[in-house]
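All protein chains of the complex are present and in place, except for one that has been dropped.
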Amino acid sequence: MKSLLNRNEFYLAILIAVLCAAIGSLNPHFFAPQNILAFLKTSSVNGILAVGVLFVLILGGTPDVSFTAIAQVAEYAVVLATLKWGGNVGIAFLMACAIGAALGAINGFLIHYFRVTTIIVTIATFNVYYGLLYVLTGGGVVFVVPTFFKKFGESLLFSSHDAAGGVYGVSLVTLLWFGALALGWFILRRTFLGRSILAMGGNEVAAERMGLRTVAIRLFVFSFVGLLSGVAAIAHTSIVLSAIPNSIVGKELEVIAAVVLGGASLFGGRGTILGAFLGVLLFAVLRNGLVLLNISSYWYDVTIGAAITIGVSFSAIQQLRARRAKVNVIVTEAA
Amino acid sequence: MNAPRRIAHGFADAPLVAILVAVVALMALANPGRFLSPGNLASLAYQLPMLALLSFGMMISMLTGGINLAIVSSANLTGIVTALALKALTGGDSASASMLFVLIAMAVGLLGALASGALMGFLIAYLEVPAILATLGVMTLIDGINVVLTRGYTLSDFPDALLAIGNGDVLGLPAPFILLVVVVALLAILIRQTRFGFDLYMVGSNLTAAQYSNINVRSVLMRQYMLSAFFSALTGFVMMGQFNSVKSNYAQSYLLVSVLACFLGGVDPFGGAGRLTGMALSVVILQVVSSGVNLLRVDPFFVTAMWGAMILALIAINHFVGQRARSRSAAAIMTNDKDIRLAAGGADKGKIEERR
Partner (left out) sequence: MSNDLLRLQEIDKRFAGVHALKRVDFALRAGEIRCLVGENGSGKSTLIKIISGVVRANSGDILVEGERVPSPTAGEMIRRGVQVIYQDLSIFPNLTVAENVAMPRVAVSGRALIDWRSVKTIAHAAMARIDARIDPDAIVGDLPVGLQQMVAICRALTSDIKLLILDEPTASLTKVEIDHLLSVVYEMKQRGIAIIFITHKLDEVLKVADTVTGLRDGEIVGTFERSALDHDKLVEIITGKSVDQSRFELESGARKTLLEVRGLSKRNNFADVSFSLREGEIVGVAGVIGSGRTELAMALFGIAPAETGAIVVEGVERRIDSVQAAVAAGFACVPESRLSQGLALKRSVGDNVVVASIERCVGQFRLLNNQRRRSLVAEWIARLAIKARDPNVAVETLSGGNQQRVVIAKGLATRPKIFILDGPTVGVDIAAKSAIHQIVRSLAAEGAGVILISDEAPELVRNTNRILLMRGGRIRSEIVSSSLTPEQLQTLVEAA
C-alpha cells in the first residue's frame, strides 16, 4: 500500500511542527501537557465543525456558511429547553443533533431543488436562521445553564495531577472532536455512501449516470453538517457555560479556511480528515502561541487573516505549478 | 428552430419597476402619512448611497464570476486610514484640518482601499486563487488590520469638509446622493463605452476564450478588483460623513445586502451578465424596503432574516422562470460532442469559479 502522504497535509504538518518549535522555544510552557490539552479542548468546537465543512467541500463547490448559525440555534434551543424542562447531556445531544440535522436538511433541499451554488443559498439561510434566532429570543444572553453541561465539560479521561495539585487530562469534549474525526474518516473511507460523496464531488454527471442517488447523498451531507453543528453546539456550551447569540457565529470563515488549508478543494472531490484536523490544529497552535507570547489580542485577527491569505496563496501556487508541469506530450528522440 | 435569444439575463427592467412600485405602495400603506413625507424621502436619499455604492462595488466583482467579500472591510479601512492620516497631519486636532489636509488624508485612505483591491486582484489574477478564498483571506486580514489600527476604539471628530460628503447638501440635494449619481454615470460610461468594460464582460463570459481573443485577462482582473475597492473607498468616505466616526466593524450586515442587491439586479453570479439599470432599480427597492421596515420599528434582526428570505424567494422565482426559458432554448443550442469531451477533459485553463 502506498503510504505517501498527500503533499498538502505533509507541508501543513511540517508547518505546524515548525510553529510549535518556534513558540515552544520562546515559551516552553507551550509543551506542558496542561497547555496542549487545554488548547485542544477549546479548539474542539471548530474541529467538529470542520468535519462537516469537509464533507460539504468534498461534495463540491462553494462552501456552506450557515453551519455556525445552525449551531447557534441548536445551542440556544437546547439551553432554553433544558433550563425549562430539565434533562441531561444525552438529551441535550439528541435535541441538538435533531435540530441541526433538520436545519441542514432544509439547506440540502433548497440547494438541490433550486440548483444554485451552495454559498448563496447558505448566505441566505444563515441570515434567516440567525435573524429568527435573535427575534425569537430577543438576543438575550443566558448566563446560567443546567449543571450537567458543566459536568460534561469538566469530565476527563486519563486524568492526572500536576505539581500544584490541579487535575488535568483529556477532556471528553476533545474526545468528542476525535470521535467526529473518526466517524468522518469511517464514512469517507469505509462506506459506500462516503465513496459516493467523493464520486459526486469528482463528477456529478457521471455519478448520476452510474445510478448513484444524488438527491439522497446531497441531503445526507447537509443533514450531517447540521448534525455535527449540533454536536459542536453542545461542546461549546459545555466549555463556555452560557448561551450568547454571537459566540459561534463569526467563526465560519476561519473553519472553512482551516479545511481548505488542509487540502480540501473548492472544486470538490478532494479533501481528507487528516487535512481537516491539521488545518484546525494550525489555527489552534497559532492562537495559543499568540497568548503564550503575550501578544496583544489586537493582533489575533491580523494573524489569522494573514495565515489564511498566505495559506490559500500557497495552495494556489502549488496547483499552478502542478498544472504547468503537466506532461502533455511524451517527447521522443529524433530518428 | 426557435427564435434566437437576445441577450437578456436575470430580471429585465420591467419586472423591477413593477416591484418598485409595489414595494413603495406597500410601505406607504404600512406607514400612512410618514413614508411618503418629504422628511422620510430625504432621509432615504441620504441612506441610499451607502447601500448603492457597496452594491455597485460588489456587482463589479461579480461580473467575472467572482465576489468581493472584503467590500465592507475595505470601506472601514478607508475610513480608519483617513482618520489616522488626519490625526497625524493635524497633530491630533482633526476637526480643524484644512481643506488641503482633508484631501491628502482622503488620498491616503483611498490608497489603502486600492492596495486591498490590488492584493485581491493579484491573488486572483496571478496566483489563480479562487475569488471566494482570496477575498475571504483579504477580508479577515483587513478586519484584523482595522482592529490593530484602532485598537478597538472608535475614532471620530472630523472636519466639516469631510462630514459634508456624508451629511451635506448641494442645492438642496444630499451630497452623497449627488456623488452616487455622478459615480454611477461614470461607471455606466466605463462599462458600456470603454474597452475595459467590454473586456470585463467577455472575461466574465468565458475566461479562456477571452485569453485566446487577445484580452490581457490578468490586467483586466487586477483593474476590476481595484475598481471594486474604489467603490469601497467611496463608501468609506460617505460613512465617515454620516456616522461622524469610524470603527473596525461597521456596516457588516451590508455585505449580505449587497449580494442580495446584485442578485435582484440581474447579475449572474457565474459572470458575464449584469446591467446597471437593473442594479439601480434593485438598490432603490432594497432601500425603500429597509426604510419602510425601519419606520415600522421592526426588530433589525428580523430584517436580517427577511433579507435572507428574500434571497431564497429570488432564487425560487429565478428557478421557475428559468425553467421555462431553459426548455425552450435547450433545443435551439446545437452541441458539439467533441467540445464537451475536451471541455470536460480540461486541457485548457478553465473558469475559476464553480460551475454547475
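By letter and in written order, the chains are A and B; residue numbering begins at 1 in each of them.
One rule holds for everything that comes next: a residue touches a chain if its C-beta (ideal position, glycine included) is under 8 Å from a C-beta of that chain, and two chains touch if they have at least 3 such contacts.
Worth saying up front: this structure is predicted, and the values here are computed from it rather than measured.
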Touch criterion as defined above, residue of A:Ile16, A:Ala32 or A:Leu193 at the omitted chain: A:Leu193
Touching residue (missing chain; options B:Ser43, B:Ser156, B:Asn206 or B:Thr277): B:Asn206
Hidden partner interface residues of subunit B, rising order: 1-2, 4-7, 9, 189, 193-195, 198-199, 201-202, 205-206, 208-216, 272-273, 327-345, 347-348, 350
Hidden partner interface residues of subunit A, rising order: 2, 189-195, 198-199, 201-203, 205-207, 209-212, 268-270, 325-335
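To be clear about the criterion, only the chains that are shown with their structure count from here on.
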Gap in Å, rounded to a whole number, between the CA centres of subunit B and subunit A: 30
List of subunit B residues in touch with subunit A within their complex: 119, 123, 127-130, 132-134, 136-145, 147-148, 151-152, 256, 259, 263, 269, 299, 301-312, 315-316, 319, 349, 353-354, 356
Residue numbers on subunit A that touch subunit B, as the complex places them: 60-63, 110, 113-117, 119-121, 123-135, 139, 253-254, 256-257, 260, 266-268, 298-306, 308-309, 311-313, 315-317, 319-320, 323
